[in-house]
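Just passing along the structure, written as structure tokens.
For this view, one protein chain was removed and the others were kept in their places.
The first chain written gets the first letter, and so on, giving A and B; residue counts start at 1 in each chain.
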Amino acid sequence: MNEGTTTSPASATQPLAQPATARPSPADAVAPRVAPPWRSALVVLAIGAAAWWALPEQLGLLTRIAIAALFVLSLDLVVGIAGLPTLGHAALFGAGAYAAAIFALRVHADPLLGLAVGVGAGALLAVLSGLFLVRYQGFTFLMLTVAVAQIVASLAQKARDWTGADDGLTGFTMQPLLGRFAFDLEGRTAALYAVAALAVGLYVARRIADSPFGLAVRGIHENRARMAALGTPVRRRLIAMYTLAGALAGAAGALSAQTNAIVGLDSLSFALSAEALVMLILGGAGRLYGALVGAAVFTLLHHTAASINPYHWLFVVGGVLMAVVIVPPDRAWAWLRRRLGGRT
Amino acid sequence: MLTLLSNVLIDGMAYGMVLFIIAVGLTVTLGLMRFVNLAHGAFAMIGGYAAALLTREAQWSFWLALPVALVATAALGALLEAVVLRHLYRRSELEQVLFTIGLAFFLIAATNALAGPQVQLIVLPPLLAQPVDLGFRTLPAQRLLVIAAGLVVAAAAAWIVARTRFGIWLRAAVDHPDTAATLGIPIRTVQCASFAVGAALAGLGGVLGAELMPLEPYYALKYLVLVLVVVAVGGMGSLVGSLAAALALGTVETASKYLASDWGSLFFFLAMALLLAWRPNGLLRR
Partner (left out) sequence: MAFNKARRTLTLAMACAAAAGSLPAAAQTVKVGILGPFSGPFAHYGTLFKNGAEAYIASQGGKLAGKEVELIYRDTGGPNPGQTKTLVQELIVKDKVDYLGGFIFTPNAFAVAPLIQQSQTPAVIFNAATSAITDKSEFFVRTSYTLWQVTVPLAQWAAKNDIRKVVTAVTDYGPGIDAEAAWKSEFARQGGTVVESIRMPMATTDFAPFVQRIKASGAQAVYTFLPGGPPNLGFVKAYNENGLAKAGIQFLGTAEMDEFDLQKFGDAALGLTTAFHYSAAHDSPANRTFVEALKKKDANAIANYASVGAWDGMHVIHKMIEATDGRKDGLKAIAAARALQWESPRGPVRIDPKTRHIVQNVYLRKVEKAGSQLVNKEVQSFGPQVDHGLGK
């Protein structure tokens, strides 16, 4: 599950308990190769900017991919790193989306403020529901996440005056980003905004995942009892990770609300949670970049196939899912690497 | 007030029975094979579609179409189990979830390709289509059939599990699979047969519940959540638990439709969360 992950961040940390005898000198120690957290963020920023420049007519699609990637990234923190199987992650996305939209409509339509509101809403819902959810494990936990998400969706539907319910929440226009870049029809501003937000989100996620906190959470994933025996406050760590993931999911939701200028109940739906999980597994859970790859590939496939025939798209995705289980992506990538002459 | 109460109970029981009949197969599969089969909703859909096509297109009588549809669904279930699904028993839960979701997507697309996207109607015989006047309430006879069928299924399942050899094999295989195998119990047969019966029961639920849960290609995933909820609350592998959970939750959902319809399914999921939080391993287990 954790192959290929980095073990310590670039910033210096104390090595773990050293044996009293045989201290290796710093010169002998072979530190594991680590990638600084800003590197993957820069790569994403570069790819996103290149796509933005090269495909001016597909900027809507680029924005959608960036938002999906951020959402699935936050899911990876929960499922891949913390090992909590959730089918209710859309609740955090939708909370961020509605919060940002309501804020833009009723208070102030500045995008960055709205983004902060979305982050806060996602984090708040995550910590409140997390306090309840982390008491449970496995299938029970999974079903409870579904329950929480459906309860939030029902509340959103009831609060018609705030959320617009089935009609969707519209009527707000975002002010120019940073006071200068208006949200244009072609989506140029929106696309760069989303890609930048994704890069920042990835940086944050990398820092979290590679930090001692992140390692502790991975440890809880692998063996809860052992971590508890080591004195780790298991529940607190899990709630903290869930909250951080909620913040990122809320950010993705806020981006969606702002770039689309509309929020519908589908942003809280079970279908969205399930789709995100599928994207994550396709790309590979636990490594963060798998979330990005899965989101990008799935969204692109969906866009192309669904415009040809929406039902037949289900043949494709169903087939891909079944194939992925029969031949797991890890083995496929490894086989490919071997064939291309690299080391395993 | 009394009318309201009796309405809620009757409609709640009917709805609960449909959920129970569909959930039986899933809870047995989960409890017996520890196999998470998210394509279970597809069996309900296939059973319903088979009955719809036979009664509408081939003009068969409902009473003939129903058993044929069930046998067909059972056969499909047995085939899938023997050829594909049993290789997944040893895989992780996440992989089972993924594969069966993929299978469900595939079946949705196939259903749409074969029968189109519109809702399928099952032609009911005049006996079932007419309203029955119970004095305090008029309801379609079909609803009474649903309740009766649920009771029959529950009773039959209880009897089979407690009194027949197959039931003993089933219980042994659930509780101690390795020991059971050592004792010569044909585990593979038990697994395949239970899967097929579960699929057939799901099909029955699909046919009986077609009024409450319309048959269209997305059926396979749309109502899956409800069935999973019943299984989770009732406890995996517990038939009595599923019955209790289905009736309780069905009644809560129906009551909320009568009394607080603009709250949607809030109370259903609230009740579910509370029940699960109180008894995480199932209603009847500690």
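One rule holds in what follows: a contact is a pair of C-beta atoms (placed from the backbone, for glycine too) under 8 Å apart; a residue touches a chain by one contact, two chains touch by 3 or more.
Because the structure is a prediction, the values reported are computed rather than measured.
Enquirer: In the whole complex, not just what's shown, which of B:75, B:121, B:156 or B:274 touches the removed chain?
Expert: B:121
Enquirer: Give the residue, chosen from B:139, B:181 or B:284, that touches the chain omitted from the document.
Expert: Selected residue, touching the omitted chain: B:139.
Enquirer: For the chain that got dropped from the picture, name the residues of subunit A it touches.
Expert: Touch set of subunit A with respect to the missing chain: 57-61, 64, 157, 160, 165-168, 170, 173, 185-187, 256, 260-264, 266-267, 306-307, 310-311.
Enquirer: Just checking the interface: what residues of subunit B touch the absent partner chain?
Expert: 3-4, 7-8, 11, 15, 112, 117-119, 121, 129, 131, 133, 137-140, 143, 211-214, 216, 218, 254, 257-258, 261-262, 264-265
Criterion: only the chains that are shown with their structure count from here on.
Enquirer: Which residues of subunit B touch subunit A once you look at their complex with the stated criterion?
Expert: Of all residues in subunit B, those touching subunit A are 36, 88, 91, 93-95, 98-99, 101-110, 112-113, 117, 217, 221, 225, 228-229, 232, 236, 262-266, 269-270, 272-273, 276-277, 280-281.
Enquirer: Using the touch definition from the top, list the residues of subunit A that touch subunit B in their complex.
Expert: 85, 132, 135-136, 138-140, 143-144, 146-148, 150-151, 153-155, 157-158, 270, 274, 278, 281, 311-315, 317-322, 324-326, 328
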